Structures are given as C-alpha cells and as structure tokens.
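Removed from the display is one protein chain of the complex; every other protein chain stays in position.
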Amino acid sequence: MTRWITMLILCGVILVGCGEKAYHPREINSETDVCKVCNMSIVHNEYAGQIVLKNGDYEIFDDIGCLMDYLKLNGDGEVGAAYIKNKATNQWMDVYKAIYVYNKNYWTPMNYGVIAFATKDEVQHWMNDEGEGQLLAYHELLTLNWGIHE
Amino acid sequence: MKQIVLFFLFFLFTSQTAYAEFDIQFAIDQAKAGDSIHIPAGRYQGNFIVKKPIKLYGQKGTELYAQNDEPVLKIEHATNVSIENLRITAKNKGIVANEMVNLELRAIELKDIQVGIHIQRSRHIRILENKIIGNYSHFAEKGNGIAVFKSEDVAIEHNTIKQVQDGIYVEEVKRVDVQRNKVTNSRYGTHFMYSNGVKVLFNTYLQNVTGLMVMMTTNLEISSNTISTHNGFNSYGLMMYDTQEAMVRKNSFLHNRVGVALQKSSVIQIQENRFQMNQTALEGTKVDERSTIMENQFTGNILTARSDNQGLRLMHNFYDDYTGLDVAGDGFGDVPYVAVSSFGQWMVRQPVYQFFVASPSVVILTSLDQQINNTERNLLVDSEPKLMSNMKKTELSLNSKQLVIGLVVTICSLWLWRRGTRV
Partner (left out) sequence: MMFVKIELKQILRSRWMQLVAFLFTFVFVAIIVIQQMALPDIEGFTRQTASFLSVLLFLLPLFIITIGSMSIAGDIESGWLSLLKTYPMKRTQYITGKYVAIALAFLLVIVVAFGFVLTIGGLLGGVRLPIVFVVLTLLCIFIFVSLGILLGTFAKTRLFALALSLVVWSFLLLLMSYALMALGAVVPGHILQRLIIITIHINPAEWLRFGYFLFSNQASVLGPAFYDVTRFYLSPIGHVLYGGITILWIVLPLMLATKLLKEEHQR
C-alpha cells in the first residue's frame, strides 16, 4: 500500500514537473471542448483561442472575445501562454503578437467581429474579400468595447 | 429475370425525369407580380432565383436539386413571396433568402443539405411545416437546419428537423416565435444569440447535445416545451448565458445531464417546470438576486441543484427527496430543504470532479451534508418546500412473465442453498 502511495506521489511530482516547462497549444476536440466562458462547443475551429495556465491546465475559447473576457475576469497572472487561430491558415499563434481586424459586420462565433491574422498580407487579402476593418494590436483589444452592436 | 430488372430500372429512370422539361427559371422570369407557378412532379437540377412577388408551389414528387455549392433556391429583394410543397436536396445550402419582406416557406422537405434554410436581413417571415434532415457526419462539419440573421418578426412553426448542427439558429432577430417544432439528433435544438422578444412554445427537443441554447438574449418566454435526453459530455437541457428577463414555465426537463443551467443571467423566472431524472437538475453561476425558481417539481434527479457562492433562490418547490413533515398543515414542509451539497459545489469549480458523480464515497458525503443541514450560508435553501400527497398513482400492473422467472430463480436458489448446507 505504501508503495502505491509513493508511486502516486512520484507520478504527481513527475506530472507537475512536466507541466511547467514549455507551453504548447493543443488540438481542439470538437466532441468535448466547449468555450470556458460561454459554454458553446467549438465548431468553427478557425476562430478558436486557448490559454495554457501556468499549472498546465488548458482553457479553450470559441472566440477571441471570450478569451479577452476571461482575461478581464481572472487577470493574466496565472496565464502561461495564450494562443489564437490565424483565420487565414487555421494555425495557432501567440495572442500577444497577432494582428487583429475589427468590423462589426464580420461574423465570428460570438459575433464580436474581431478576427486574428499573422501577417499584414493576410489581413489585406481578407479585407479585399470581406470589407475594410479597423486594425488593432493586442493592447487595443483590452480597451475595445466588446459585444456592442448597431 | 435480368431483363425484367433492367426494364424496371429503365422505367424508374424515365419516370423520374418524366417532367423535367418544364423550365422553372423561365417560368419565374416570365411571371407577373402576384402570379402562382405550379411545378409539376419531377426532378429539376439547377440554381433558381426569385426576385419578384410570386407564389411557387410543387406537388408530391417535385424535387429541386443542385450539384454545385450554390443554393438551390435564392430569394432576394422582394416582397410577398411564398414557396410551398417542394423537395430540395443540395450539396450546400437549400434555400437562401436575403432582404425580403413577407416570405412564407411551407411544407418543404430538405434532405442531405449542409444548411437547410438561411434567411438574413428580412422582415415578416413565416417558416412552417417544413422537414429538414441533415447527414450523418459529426455536428462540427455540418450547417444549421434553419438559420435566421438580422431579421424582424419571424415565425418558425411545426417544423421537423434532425441531424444538423443547430436545428434553429437565430441571431440578432427581433420578435421571433418558435412553436411546435421538433428537433432531434443535432448539436443545439434551438440557438438564440443577440435576440430580443423571443417565444419558444410547445417544442420538442430530443437527443441533441443541448436542447435550448440561449445567449445574450433579452425578453424571452419559454413555455410548455419537452426537453429530454441530452446526455453528451457537455449537454444541457436549457442553457442560458448572459440572458435577461426570461420566463421559463411549465416545461419538462427529462433525463438530461443538466436540466437547466443559468450563467451570468438576471431576472429569470423558472416556474412550474418538471425536472425529472436529470443528473443535475439545476446549475447556476453568477445568477442575480431577482431570479427565482418557484413551484417546480424535482423528482428522481441525482443532484437537485448546484451553484457558485451566489446561489440560486429556491421557493415553494416540490422535492421528492425532502424528508420533512408538514405539521402546521399549510402545504409546506416545516423545515427548510437544503439542496446544497459539498460535492455539487466542488463540481462547479472543477469539472474533473464529475468523475465521482454518484460514487459510493460521494453518496455518503452528500447524506452527511444533509444531516448537518447547514442553512447558515443560505445557499440553495428552500425555506418552504412544497409537499404533495398525490404524486403519482401506483398502478399495480402485473408482469407475469417476470414474476414467474423471479419466483423460479428465487425458489431454485433457496433450494440449492438448503441442499448446499446438507451435502
């Protein structure tokens, strides 16, 4: 019995140890993943976001707006890394480095109208197809008036 | 034999294409405002566009289909259009309506579509008695049954929808009536976002991921619906997120993972509903003081309620696991009913705890909770639980086959036992 307990503790230590090294985004599982904030299941993968907490837990979001809502509520003290999907390539990228475009008529899962890209070219390409939008950097998202329409 | 089969196939083939020479688009283009166009039975391929006030109606066996990604039927910039009695199959969208005033879609059967009916920027829309069936792929890869965007005054009634993403998706719509529809085997039965003035009455939601998903919507009436068997990993019967002013009345929440979940919502009245055999009947996080849960019936739920530390206000409900008495005779129990359980509250904070649901250790913990009866925190406490004498008649129907089997098994085993002791 004591062997089991030591084993348990050992495993725990190893797991904790593993969790604290580097942060990696994980794949979305559309069967089980729901947005931490609004509870919607993630079906539009190319808008999804995620936060890797310092303790190794993942929080998944369906829209950059929900991710920002989470940060507003919990602060970023526990956040190890945060990722958002590039709408153009469906690849994960760093939330803090992404380029955002806002137009209230852009459709997103929560209709916040903010879409993320990695490069200026991709943004331009998007705007050519879907209409002009306002370019935003990460720090401008913090003060954006989310969820206001009309 | 082979020849007969061949002949039969030939006959089938010809009969299907028999009337296909009727040119629908030509007829539409020629029609004057107010005309009715009858489409004879037969299969018609193409992408048809309506831009004038006409009525289009088919008969049994009239089928429109498209093999490209364009919608089969597009209705745009017009008033007083009505489409009736058609069958539509499409690789992508069935019917798309844009900037319409007064549109009626009735008795249309849409099969094997990505999106059934898509409506945007329109007013006075009636979608009635349609049947929409999606394909068998995972819900993340499909579109919605009926989707309405940025519109006003919409009635969606008597439709049957299955195997799509969201049965009825409503976004930024003012005044929408969803009545007597049936949505099964989809992601969300009905999904509201940013809408206002919503009525959801007499619908049936069965075996979806979540029955009713209400988000950022104000002014709702949700009454007399049956919401049953939502048991996926993240299922809810009714989920309300960031919702204000809702009346939820006389619904049945049967056998769901969570019957009703309220999140970040205010002024929600939950009255006279039936919560039966849900894993958790009620869940509340960040629910304001003005929301109340009154005169509901809770029977056979594993957990009655769980919440964050803001709690939920329970009043005058009936609970089948309430053990108090009514000595005063006023119809209410004399001691408060305490729905709070440590395990339930933990589960709200850390979802991984769900693993222990109804495990022996938790059962003991919960019964300890009830013994301690900690009312001082005033969370999830009903100070006047309702008592009912005539809950359900116990009809003694006899299952004689089972009775006989049971008797035989019992007697045999007892006899074996007696024999075993002698040897």
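So that you can tell them apart, the chains are marked A and B in the order they are listed, and the count of residues begins at 1 in each.
Operating definition for what follows: a contact is a pair of C-beta atoms (placed from the backbone, for glycine too) under 8 Å apart; a residue touches a chain by one contact, two chains touch by 3 or more.
Keep in mind it's a predicted model, so treat the numbers as computed, not measured.
Residue-wise, the contact with the chain that is not shown comes from B:W346, picked out of B:F22, B:Y57, B:F332 or B:W346. Across the entire complex, the residue among B:N47, B:Q120 or B:T299 in touch with the chain not shown is B:T299. Shown as candidates are B:Q179, B:S266, B:Q279 or B:T292; the residue that touches the absent chain is B:Q279. Although one chain is not shown, part of subunit A still touches it, namely residues 1, 4, 8, 11-12, 15-16, 19, 29, 31-34, 53, 55-58. On the side of subunit B, the interface with the absent chain consists of residues 229, 231-235, 254-255, 257, 276-277, 279, 299-302, 320, 343, 346, 350-365, 391-392, 394-414, 416-417, 420-423, using the contact rule stated above.
By our rule, only the chains that are shown with their structure count from here on.
Rounded to whole angstrom units, the spacing between the C-alpha centres of subunit A and subunit B is 29. Contact residues on subunit B toward subunit A in their complex (touch as defined above): 138-140, 165, 171-172, 187, 193-194, 209, 213, 215-216, 233-234, 236, 239, 241-242, 261, 263.
On the subunit A side of its complex with subunit B, the touching residues are 30-32, 34, 38-43, 45, 110-111, 147, 149.
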